[in-house]
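Working notes, structure below.
The other protein chains are all here in position, but one chain of the complex has been omitted.
Per-chain residue numbering starts at 1, and chain names A and B are given in the order in which the chains are listed.
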Amino acid sequence: MTRHLPLSHLPLALLVVLALLPLGLSDPYLLNALIQTGIFTIGAMSLNLLLGYTGQLSLGHIAFFGIGAYASALTALGFDVELLFGWRVVHEPWPPLAGFVLAVLIAGATGYLVGRLSFRVRGAYFVIVTISFAEVVRLVALNWVELTQGPLALTGIPAMRLGLPGLGEMIFRTKVQNYYLVLAVAALSYLVVARFTRSRFGRAMRGLKENEALALSVGVNATRTLTIAATASAAMAGAAGSLYAHYFRIVDPDVFLFSTTVTMVIMVVSGGKGTLIGPVVGGLIFGLLPVALRPVLAPEAQWIVYGAVLILILFLMPRGIVPKLEALAARRPRAAAAQKPVEAESRP
Amino acid sequence: MTQALQHLLNTLVLGGTYALLGIGLTLIFGIMNVVNFTHGALYTFGAYAAYLACAALGLDFFLALPVAILAGLALGALIELVLLRPLRGSDMDTTMLVMIGAGIILQSGTLWIFGGVAKAIPTPFPDAPLQIGPVSLSWLRVFVFAAALALIAVTYGLINGTRLGRAMRASFQDADTAALMGVNVGFIYTATFAIGSALAAAAGALLGPVYVVFPQMGDLAAVKAFAIVILGGLGSISGATIGGFILALAEEFGAGYVSSGYRDAMGFLIIIAVLLVKPTGLFARAERIG
Partner (left out) sequence: MSRPFRLASLAALSLALLAGAASAQTIKIGVNEPLTGPFAASGTYVVNGAKIAADEINAKGGIGGKKIELVIEDNKSNPTEAAAVAEKLITSDKTPVMMGAWGSSLTLAVMPKLMDYEVPMLVETSSSGKITTSGNPYVFRISPPSSLEAELFAPKVDKLGLKKVDFLVINNDWGRGAALDFGAMLKSKGVEVGLVETMDQAAQDMSAQLAKIKASDSDTIVITTAVDQLTLIFKQMAALGLKKRVITTGGSQNPDQIIAQAGAAADGTLHLTTFLPWDPAKTPNPEATAYFLGEWKKRGFEFAGATESFRGYDGIRAIAAAIEKAGSTDPKAIQKAFWEVKFMGLNGPIQFVKTGPAGKESGQSKPQVYLIKIDGGKVSLVEL
């Protein structure tokens, strides 16, 4: 038992370590890197809901992240736009928390609409439709200057604030505060994904992924199931986007960079698609790898190593790191026999 | 009226360019079921190969073209043998990500070797444009248009009129049966990827002098190529050709009469519309390639 910790305890152990980390780590640069990693890891977890559990690869996931960031920023900053036919909408600034909630709702609603439309196609077509959608959203953010200020960027976004009963208002200004905020949202996201995948919907999703025809024949409504997954996934990405907006306090159309989607996909696939903790493991590795490479290599070489590490992980562990570890952990105690087989959540 | 005519002429020239970008990608997808995210990097590679052939070897533009195409062929074969062959049978996401990783390495390597400053490839064509009534276009673009059509025709002929092409089509329909019939499927895959890469490199070498050569030039080109291929239906060469012209038409008239800010959105909007109406692309014929 002491020789190898069971993997099922990994999430809790990781949470404890991450929660205690700021006590021993005072370097703000590393904390910043961890916050940034945490935000994109939440994005990766949300992507996993779609990619890992339904098998649909979305390369436009950044759209929901960006929509969340813009929704949250605009709620907190206020705006004044004229829509068609002279219909003018004026919005006074609301508290950032309202921005967070609206970010989740608006991103979720967009996810629902996109899901309804794009799940008519599968495979490579789905991939390209999602890329196209993200590009269109980016171009709207770039060109609808009146609302988004386009390339001039939304600046001066307030830090997140929480009203605590009896304790007054808490403003998330310092690194440590933001670190715990992101960690809390990440833990919550983890629980939501866990709850979601263990529900009836989760079984339906996995059924669709493994054998769509069979799942359909036993009465799974494919479009409905996939759309619900897409909505939840987009809402969670919107939450991550909101955290981004209030932490970095600036949002511009660069938030829709395609490379960020790629980073999130890399986090999911390298960590292990369809495992709960996989995206977190992948997120930590690919979120912190650039930080580790920065002091040792020339800028161009950092990217080359990043690409090479990605290829190596995929070659050595095509299913991802966590499933590989599970397989290793399952093989060792075989001598002890009668071990309960490790719960296999994804076997394509 | 003159403006519309000029837009039409631009569409024709740009469409040829776009078709050239699309065919390599559609070929690889159609036969190997690989979404090739190194397409943009191979396009850049072709442009730099032509640049090197001119600047370092002192070749003229017309000799630099075949050099770039052969270099693309070789790099494509290498990528297939080293990265794709060991992954055969794994799922689409894995190959896609490996290709993304290879694309990152190629692009960063280019930046490392050549720096970020744009290079120009000299051509022997005159600066003065070809004037046709009130509209005009450059001689270089006329040449690129002709070369693009020639390359598309050669590719079409290769697929439909040669033994290699027959084997490629057989592998596409059913790789196992093709293998039983004595087709060396491994070789066919390598050849397909190499040819698709050579086409991407050819596009880069042809368009390098039209535009400028820099490490990120492939990014936008790849995005356009994806749009074109989806429009035409994955795996269809004639579809990619027509898709190229449709995209050019939409961009040209979108920028001319709607808003230049949304010029690059046109392609994506068409993709979304097409896939919602006809999810297999406009010209897809799933049963065969060509």
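Quick note on the criterion: a residue touches a chain if its C-beta (ideal position, glycine included) is under 8 Å from a C-beta of that chain, and two chains touch if they have at least 3 such contacts.
Everything numeric here is computed off the predicted structure, so don't read it as measured data.
Chemist: Given the full complex, what residues of subunit B touch the hidden partner chain?
Modeler: 2-3, 6-7, 10, 13-14, 108, 111, 115-118, 120, 127-129, 131, 136-138, 141, 211-212, 214-217, 219-220, 251-256, 260-261, 263-264
Chemist: If the missing chain were put back, which residues of subunit A would it touch?
Modeler: Residues touching the hidden chain, for subunit A, are 27-29, 32-33, 36, 142-143, 145, 150-153, 155-156, 244, 248-250, 252, 254-255, 257, 259, 291, 294, 299-300, 302-303.
Throughout what follows, only the chains that are shown with their structure count from here on.
Chemist: If we count contacts the way the header does, which residues on subunit B are in touch with subunit A in the complex?
Modeler: 29, 35, 83, 86-87, 90-94, 96-98, 100-105, 107-109, 111-112, 223, 226-227, 230, 234, 259, 261-262, 264-265, 267-269, 271-272, 275-276, 279-281
Chemist: Could you list, by residue number, the parts of subunit A that touch subunit B in their complex?
Modeler: 51, 57, 117-118, 120-121, 123-125, 127-129, 131-133, 135-136, 139-140, 142-143, 262, 265-266, 269, 273, 298, 300-301, 303-304, 306-308, 310-311, 314-315, 318, 348
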